[in-house]
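Only a single protein chain was left out; the remaining protein chains are all shown in position.
Lettered A, B and C in written order, each chain numbered from 1.
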């Protein structure tokens, strides 16, 4: 690995990145840009974001710390962190190819073969090869280990049958990281799972867009009907699927830091609700003159600040001695539930105008708050529901017994 | 059964009862009277309440509808309902012998033998024979069916070994309704249970007072060590215990109306909190000038009113068509949780004085609210915890599956 | 006011019902179930008009539009108490039509209309012609007397000006009753459809896709002087509009809450994860039970609000309690309905979203729970 840079080197780099992003971060394109990679709805959005990711990559601010032989910049990760920080500072659009550079890339760099690294890494950085993820199935939303999509070896190929769901960019991706069942034998349901880096253009793979609660699009369901993929798409050995999938999920949770950089979602600016409240009226008076609303607002501010402090504290060893993993493991639960409650609360400021929805010209902030509330469920449900998060915290942090 | 009285007869009776209770309801005795039969702590309280129950009985206002041959008044139950209403109107002390006249009495009248009726009914009405209940055990708080206290037949006697807990008046009672295990065989744990009307003065029975969360007394734990009771104390047959116990619990839930009358607990006057708030100050201003407190108070008033309306509605068939048992089965849960939250809230009115506890001369209302909050757990825990109540509503009203 | 727990129930209005109410409840239960299966609801969501004209005709034929209208004006001569159970069943089946707005418009006419105005319009409403209300304005305030739209004398009549929002089913309405400011006083004005210029109505995009509302630009509309309702009874009429609307909303919301719970319970009974029915998990089982408890409380309040409607003092308290508790119950039940359907809950195909959007809609119109609690504080403390 590259040597640790000096403070001066980092400062130089930051100045350079700052100049680049100030110059190159795109202005409002005149259409709505997705706030997360799960919300890409139109071709226009897709092409815009592909071009942006490619530009950032070519400028060296994405994959800066990945090995040069596969298309990375070969620099110390501290440089990438700085580049990402600057990208956020200028509020640039998100990096589209999240499953690629956030999940598949780190995984392939960690445990992939030399061929796999050569074949996949560069294309995902440049957004030439978009990736998607095929873990969840319609009948097994929370229970990944029970995946039933069948992969049967037939000569040099695997034949796939079944369905995957909640696949962001599934209709635009070139590759999918795929969890499939190669066997029903074995001591438990996990033992029969295998992991594939599967091409999405194989015949027999079809996708259907899913309309979300918000009325917008972003996910697809994928149908596999005697779809054939080359046998070398198998990652590791048959039966390794569960371990590899779990490893992949760790990247999502940010446990591993070998990331390409960039960010895949814009977090809701929780303090924006305060601004909304500040501008709202009720009964002819400023809403924030209403002590009841003010009281709830303060309660939220305390909560928001707590989560910010938690994020600082989790990196301070002496302040998390008793349960070192506690803050990390509760973060998703606490944050997503807070956002759900806060965005729900934001609707109550709007008086009759709370009746408007996204795209009505009279909607407050063009319906941003309604969309945010309804979208908040994607986070309290996706990536392990809040109910499952509570089990995780209960079992892994508090040591409570697993339910039977 | 006695014939249904006319409105005029009832009115006459009410006038007569009214005169009697106006005249005879005791004034403040100068010491604290228990609010429930579970809170009898001192001899003074016990003797006072025994005398009061006897007096009410002798005046004919308790057991008025029970058969004359066993000591009752032989009247139509409507008369007793009126007497009880009047008793409440004058806020008379509670009837002490709750387990006797509320549980054991109706049970014995329902399914007891002639001997049992002759032997037990009159004494429980006159408070000469105090009854207690032995269902719960230390290791099986919520799981009555798992009762382990052993009763082994030995000639004309049963030999008892084990322990019962949460026994109100256990140290003062003459009899106990007792659920005990006569067998470990049988298709399930329930089949080995039997039901006894057991004398408490048998050698080998000892009791120990339990200090409550509030710091006061009211329950005992009973220890049975080779205690011998006559075999005729068995009610029904060996193995009938579970059915009889379940029948008994129905009387507690008020499903059967064959009650002796009177009341065993004074319910918290939820609206008293409004009065408390009205008299409280914060920052030099009346508490009810604080919109945040007012908002929460209104929320509670809505809740209190909802439960009052529920109680009216549950008796109106057309208004409970969809789920006829819903209101009845949720009542305990909704009411006890509301009281817990409300009494907890009441502590927040008191400013620094919320630091005082029962019996400090400066405590607000002599600590009534602190005691009420801490006592509220007896209702959210006893008689099936709120968690179990939610299972009951979920399974019996909504038809959700039982957890495994 | 002095309270004890018991006299809360007594003084705040108890519960009761009429035979007619129960009969209507029974008829409405099967009518709404039969006429509004969920696929029909979804079909109508995509329909421009948003409701089925045939069903609307049947509703009129059943006499439901005249329930709370005196017989003298062609109505049934009962009261709002008998309307509530119908609204409840409509809310339960997401059967949205101009029913509520017509009912409330009639109440407004009864409150402030003269014999001529009532005599002309009430029979037409009973027969199924649509009357609607134009109350909300861009300021977003729930206070109905906060009116910036104006009516200014203009020849024999008045020229209107300003913008009204959320005018339900305005496109199909024969009559729009709008609040306008006349020389500083709020008045109710009758606007016939023929007086509304082309382009004055804009269909709004609203959170509840089962409804239709329009923005109405008043500029350019003139009305005759005879189209203003009695100035002296404006305040009474606004009160009546607010409470009748809130009552019908509370009823619809109770019905919606019931469905959100039933729909979720059904899923919990059939969906398996990790080898178990998900309804076995207390993490889902207990919150949905809490939702059910809240629903029953809200329903008791709603029935009490219907029973006590129009009673001096008691009636207003009961209605506000009903709306406040219905908002709480519906929001919670529908929010949990989305969550407990997992990934499916996050799709537009899942009915949980329909209930959630309906709950948001109802909270946004005529005040949410916090608003009504604040009003109750003024009434009770």
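Everything that follows uses one rule, which is that a residue touches a chain if its C-beta (ideal position, glycine included) is under 8 Å from a C-beta of that chain, and two chains touch if they have at least 3 such contacts.
Since the structure is predicted, the reported quantities are computational estimates derived from the model, not experimental observations.
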For the chain that does not appear here, which of the shown chains does it touch in the whole complex?
A, B, C
Touching the absent chain in the whole complex: find that residue among B:344, B:365 or B:395.
B:344
Looking at A:23, A:156, A:185 or A:322, which residue reaches the missing chain?
A:322
Missing-chain contact among A:143, A:206, A:303 or A:341 belongs to A:303
Identify the residue among B:76, B:117, B:247 or B:390 that touches the chain left out of the display.
B:390
Which residues does chain A use to touch the chain missing from this display?
267, 269-272, 274-275, 288, 291, 294-295, 297-299, 301-310, 312-313, 316, 318-319, 322, 326-327, 330, 333-334, 387, 390-391, 393-394, 397-404
Touching residues of chain C against the unshown chain: what are they?
281-283, 286
Touching the absent chain: which residues on chain B qualify?
136, 140-143, 146, 165-166, 210-215, 280-284, 292-293, 340, 344, 347-348, 350-360, 362-363, 370, 374, 377-378, 380-382, 385-387, 390-391, 403
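The rule we apply is simple: only the chains that are shown with their structure count from here on.
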Quick check: how many Å separate the C-alpha centres of chain A and chain C?
41
Whole-Å distance, C-alpha centre of chain B to that of chain C, is 44
Each of the following residues of chain B touches two or more other chains, namely 291, 295, 404
Residue numbers in chain C touching two or more further chains are 281, 370, 374
